[in-house]
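Sending over a structure as structure tokens; questions will come in a sec.
Yeah, one chain of the complex is gone here, protein chain that is, but the others are all in their spots.
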Amino acid sequence: MDTITNQTGLFVLLLLFSAGALGSLVLRKHDALSNEWSGLFSIAGSLWGLFFALSVIITGHDVSFAVETAFSPLFSLAFHIDRLSAFFIFVVSLIALFSSVYGIGYVKHFYKTYSIGVLGLFYNLFIAAMLLVVSASNGIFFLIAWEIMSVTSYFLVVYDRNDEGNIKAGFLYLIMTHAGTAFIILSFLLFYKYTGSFDFETVRANAALIPLTVKNAVFLLALIGFGTKAGIVPFHIWLPGAHPAAPSHVSALMSGVMIKTGIYMLIRIFLGMLQPVPIWWGLTVLAAGSVSSLLGVLYALTEHDIKRLLAYHSIENIGIILLGLGSALTFSSLGMPSLALLGLIAALFHILNHAVFKSLLFLSAGSVINETHTRNMEEYGGLIRFMPQTAFFFLVGAMAISALPPFNGFFSEWLTFQSLFKGIAVPDFSAKWMFILAAGALAFTGGLALACFVKAFGATFLARPRSPEVAHAKESRLTLRAAMGALAALSFLFGICSGYLIPFLESIGRDLDAFRNTPSFVSVSPEQSITAGGGFASVSAPAFLFIFIAVFIIVSFTVKYLINRSQRVKIGETWDCGTDLTPRMEITATGFARSIILIFKGVLKPSIQKEIEYNDSRSRYLPKTRTVILGISDVYGSYVYKPLREMITRLSLRTKDIQSGNINVYISYIFIALVIALFWVL
Amino acid sequence: MELPIILTSFLVSALIGISVRHRRLIEASSIAASAVAFVESILVSLKVASSGSYVPFSFFYVDSLGAIVMLIIACVGLAVAVYSVEYLRQETAKGIIGLTRVRQYFVLMDLFIAAMFLAVTAGSPIVTWISIEATTLSTAFLISFYNKPSAMEAAWKYLIINSIGLLLGFFGTLLYFIPLTSLQGSGFVSWQLLAANTAHFDPLIAKIAFVFVLIGYWTKAGLVPMHTWLPDAHSKAPAPISALLSGVLLNVAFIMVLRFKNITDAVVGVSFSRNFLILFGVISMLVAALIILTQTNYKRLLAYSSIENMGIVSLGFGFGGIGAFAAILHMIYHALIKSTLFLSAGTVLLKYSSTKIARVTGVLAALTVTGILFLTAFLFITGTPPFGIFLTKIFILSAGIKTHPAVVLVALFSMVVLFVGFFKHVTAMSFGKTPEGIKAGEGSVWLVVPPLALIAAASYLSFHVPGFLFALINGAAAHY
Amino acid sequence: MKMTLLWTIQFLSVPVISPLCAGIIKKFKALLQNRQGPGIFQPYRDIGKLLYKDEVISRDASWIFRYAPYIIFTATVVAGTGIPLFASFLKNTLTGDLLVVIYTLSIGTFFLALAGMDTGSAFGGFGSSREMTVSALAEGGLIFSLLTVALVSGTTNLFAGSGTGMFAIGRSFLPRILAFGGFFIVLLAETGRFPFDNPATHLELTMIHEAMILEYSGKRLALMEWASANKLFIFAAMASNLFFPWGIAQGPDTAAIIFGITTFAIKIIIFCMVIAVLESSMAKFRFFRLPDLLIISFILNVIAIGMVYPL
Partner (left out) sequence: MSIMALRLLLGIIFLTVVFLHLTKKNSGAVIAYSVQSLAIVLVLFNSFLETGRVSLLFVTLLAFVVKVILAPLFFVRLIKKNGLRFSVSTYLNIPLTLIIIAAITAMAHSQKLAPLVNIVPANHALLSLALSAMFLSLGLIINRKGALSQIIGILSFENSIIVFAVFAGLEQSPALQAGIMFDLFVWLVIATVFMSMIYRHFGSLDVTSMRHLKD
């Protein structure tokens, strides 16, 4: 393994993706060839990435080297891959692998409409850029990779360019991410100002030179900058638009992995570079996590666009990851490194898990959309009969994201909960209450997520088809199913094997200086029982699975063979109160969530429009049609972004007055500038 | 002999334009002159790179910065000459212009380029001033080329405002000669002589002189608040001329101030002039960015973007150190990319016959290659990695963060606003449905090759700067 | 040997005793309403009868509908292994965590709601919608009330939580009582009792739980009914053992165990009576008033947790 944990290993990785990108561009005249080329190289690259990342994690040998550039000593192509980077390379590669497999089949429906070569180019570059982002160790180099990641993903978002909505979503995405980058640039500039370097290692070593107020500023800047990419509320507004707009295998990568790169940098900066940190940083992160997770899931409930719904769940899960990270920060400020490590493990584990089940969900949603040609859940229904395997994979994803045991989502949320529970016991007053609120937010989030996925699965796959499109749906192609199946299996395996995974994650956390010699609060017993918080709580995934399956078999066996052998099962109609049951009588996705929306109307600010048309305008007894539209107003748009936009636009219009068109005025500017300059200098 | 050859070839080409009525010959001679200038400029810059400066006769003087700007003129000039041929043919085909105008165009363009070459290579500040004045004169009729009222208006404003600016610059230049009044008999005052005689210079006069030069020449370089003519002129001129104006002429005027800055700095120290550079730079960035946000005309948008970039360059020189290095690099990138943008905008204008952003939709569908060029150039110029301008911007900001954090903050804000505004308009133009009656397809390959070559050059320079150019940049940056 | 026996009892007692619990409530309610009422073993007879009946399944139903009863029933039984019934020393460290129990029950809720939507009936859909609304809002209160106990006892293992005496730490008395208040509200919500749901109704406008299982018949209906009885029993057991941990067996000593079982039975019966009294004396709430109640439960628990470690 040592043989590949060096720079050659990394170059091979980048080379594979570059070859995929360029090759598919060269072959752009042949759709199929280009697609296969891009797919094969990205698969090969992802496999190599997995191999490479695992080698680094297992051997613990950092890969670190720099290629100097001629431009300036400030900027070098510096790589530093420690275990934390390797973990993220692992996550990127893992999801990229299945997305690429899926893509080979999925992209076929773009043939002849759009250039497949361009898709292959940006797709491979996007993955390569993500790999660079998590392995760069020079600030400028990092920013370059970061922006390439943003721009390539922008082009993937607007790939389906005939849809005006996609263009708008892409626009919002790129300007938000650009604004976010400005904040990041500013924080790096502040690093440079006080440590004289953009190199992360140098900054870390000289972090003591940075005054506390500047550190605080850096914290806020980085939280906003990286939070924009991660989709923290209220900087999330681009996310529900952009993720659905991209082709589904790209959405899987964006939601599953790309947004985590923001989290990666938050970990890197807050836990890696700027230790020790003031306690309010951790509390702020906790608050951000609580708000994001709760609002994310609430907004998801209001959606009937399946991919937007999933996108909002990404916000929710980023919130959950932030809860883990926030508790890690808080504990480290309180001098409880073991608990901090627990929080970090929870965050890392959830990053991995969310990547798996969110990409699974996006891929299965993509399969559904591919067959039904709409993202509107109100037009689905009954797909479980037409696409049984897709339905099953979606169900697995839904259970995992709803944190139902024994799937992986449960175990990372369990760890997050444990770190929050332990936080309630800290002696610091404000921290204690923040932890209580965070735990409450997480508890409600869990319940609401469950409701949301009942809605999503039920409206999509169950009951009768609500539009004729559904009836033509067929089970998707083999590569699509293979990718989804593998992710579903992973989602299950990561749950069952959480006991095996946790030591790995712990070794990753220990790579950070703050935790190098920390006694662990997470242990795994021989029977795979995970114990967290120094014996505070424990759970065993295999035992749970065993009991569950055993009981299930006993129950089914008993009911089927011991009790009733003589009775018949008749297939009949659903009871319809004597009328003809039509799909229009089924509950809709909007209707399902309506009660929750109304309960949270203070937050969501729904608008209900009712339009009734009468048969006879004089006697208003028999309505002809009745339309109810339940809309959710864009609160952030109307209270944050719109005023901001209007303010800057007004400023812009004011500035335009300079260009009044009158030449006399223009000349007077020069005169005034001259006079001011003369009398200012003298 | 390189410099006289350059000037002569352009003058010969201009003469051919005046005396001959054969269109192909005029076109060929213009391209040939640009090609000769291109080759000779590279030779000159190689010489400068190896020896620091190049003084063939006492009449000429090329330092590192001059050589860089010379290269810029040569590159953009060649591309513009090639592009102009096809551009004017298409306009003739559309019935917009006749042969007389074409001849006029090439003659004036040749004179214009020649004047710019002379401005950066002349050994005397006064000759420099004369040639910069000559650029104004030769371009005035190019700006009013289409003879429409708005074009007339633009040309008039251009003429008047720049004349005033240049007269101020002239006055400032004269003031720099004060220490030389004691040295009797020297008829010809060269840049070197000025730089060598700073010892007797009254600091207060040096400051006043610098203010006049700064306001004066920067009127021509288009920094706020002296920029007012720029969006008008750059948007009304034919697209290739806009490329020359925005991409090249601004730099030519800009570096004049830098030359005087060196002299002033020798007298009163660097901080005096730096403050000016920073102030004008940041104001230019802010104003240009804000105006771009609600711009409705894409050629004006590009013009404002030039103002913004001049602001960035000014900021870079104002911060000094690595900022100056980045500023020079930025100047090069900006010249190449802004020309690309104007040339692509010209192709778009040919296709859509409108400079209103609202009337232009679906460029990617109608003009695929040009659309991609435009989009790429947009990403380049707004500082999106991996393109070079990102690096130069970061370097400039990091040069400033230590001493002027507030300025850096404003500059960063302007960059974001500019990106948002520019991107909004680019999105509106690139995507969407092509209007009725616009047929898809590039007009001619020669409308694509010149901008493609320019952007290719800029992209290449983003990743690798050839040794001699690097030596030139370092040599020039060492002075600031 | 003894432990195996005890574990078998622990495993079996949830499914075996739960119908009895439902029967007791029904009987009490009947008595309170001056009716004779069915015997307390009537639920067993009902389940038995249903198990042997023929079934009708909608042609719109998918495998979700068919397998949901088994999964739901299994989930309740598995959850039952994670809670203390009569012996707190059976520390189930594998699945006895409060979150495991809660989320295992959620599996049941999840499939119940899906099954409700599966047949395309209008009733099933709104039943699921209401069920998920209530359970989503109950989640916070549920976790926090158990968390109060967990914090008092220093572990989230529910068995250990029932092992500490109620007055072992004097200052934990108030938090526990508050948490119990919260828990009781959640109990009513989760088990579909008044004022949240009327377990006996088939009136379209008010039913929640019944709406979802409307399409079931035969053995699947039996499992559904049984599972809901299990759930009721589990909640009652948690309420009695975690908040009033009296008499529960602390060690594998036969007398203690028998005492534990007895006190447990008494506590359960008392709970059944309380529920019956409540159901007889109270009207069902309008649906949109329920969130207030659930929020009250959550806030009670937040206060309780805040008081566990007073500063």
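As written, the chains take the letters A, B and C, and residue 1 is the first residue of each chain.
Assume contacts are C-beta pairs under 8 Å (C-beta built on N, C-alpha and C of every residue); 3 or more make two chains touch, one makes a residue touch a chain.
Only a predicted model underlies this, so the values are computations on that prediction, with no experimental measurement involved.
Novice: One chain isn't displayed here. Which of the visible ones does it touch?
Specialist: Among the chains that are shown, those touched by the missing chain are A, B.
Novice: From the list B:E27, B:E40, B:E133 or B:D265, pick the residue that touches the absent chain.
Specialist: Counting the whole complex, the residue in contact with the absent chain is B:E133.
Novice: From the listed residues B:I291, B:I337, B:A377 or B:A476, report the one that touches the chain absent from this view.
Specialist: Checking the options B:I291, B:I337, B:A377 or B:A476, the one contacting the hidden chain is B:I291.
Novice: State which residues belonging to subunit A touch the missing partner chain.
Specialist: Contacting residues on subunit A, toward the hidden partner: 656, 659-664, 667-668, 671, 675, 678-679, 682.
Novice: Write the list of subunit B residues that the hidden chain touches.
Specialist: 124, 126-127, 130, 133-134, 137, 140-141, 144, 147, 149-150, 152-157, 159-160, 163-164, 167, 170-171, 174-175, 177-178, 181, 187-189, 202, 204-205, 208, 231-232, 235-236, 291, 295, 300
Methods note: only the chains that are shown with their structure count from here on.
Novice: In whole angstrom, how far does the Cα centroid of subunit A sit from the Cα centroid of subunit B?
Specialist: 44
Novice: Centroid of subunit B to centroid of subunit C, CA atoms only: how many Å?
Specialist: Centres of subunit B and subunit C (C-alpha means) sit 78 Å apart.
Novice: Could you work out how far the Cα centre of subunit A sits from that of subunit C, in whole Å?
Specialist: 35
Novice: Note which residues of subunit C are touching subunit A in the complex, please.
Specialist: Going through subunit C, the ones touching subunit A are 51-64, 70-71, 73-75, 77-78, 81, 93-95, 97, 99-100, 103-104, 106-107, 109-110, 113-114, 117-122, 124-126, 128-130, 132-133, 135-140, 142-144, 147, 150-151, 154-157, 214-215, 218-219, 223, 287-288, 291, 298, 302, 305-306, 308-309, 311.
Novice: Taking the complex as given, what residues does subunit B use to touch subunit A?
Specialist: It comes out as residues 156-157, 160-161, 164-165, 168, 204, 207-208, 211-212, 214-215, 219, 224-226, 228-229, 231, 272, 276, 287, 290-291, 293-294, 322, 325-326, 329, 364, 379, 384-386, 390-391, 394-395, 397-398, 401-402, 405, 408-409, 412-413, 415-417, 419-421, 423-424, 427, 431-432, 464-465, 470.
Novice: Can you name the residues of subunit A that touch subunit C in the complex?
Specialist: Residues 381-382, 384-385, 391, 395, 399, 402-405, 410, 413-414, 417-418, 421, 424-425, 427, 429, 432-433, 436, 439-440, 443-444, 446-448, 450-451, 453-455, 457-459, 461-464, 527, 529, 531, 535-540, 543-544, 547-548, 551-552, 555-556, 559, 563-564, 566-576, 581, 583, 585-587, 591-596, 598-599 of subunit A touch subunit C in their complex.
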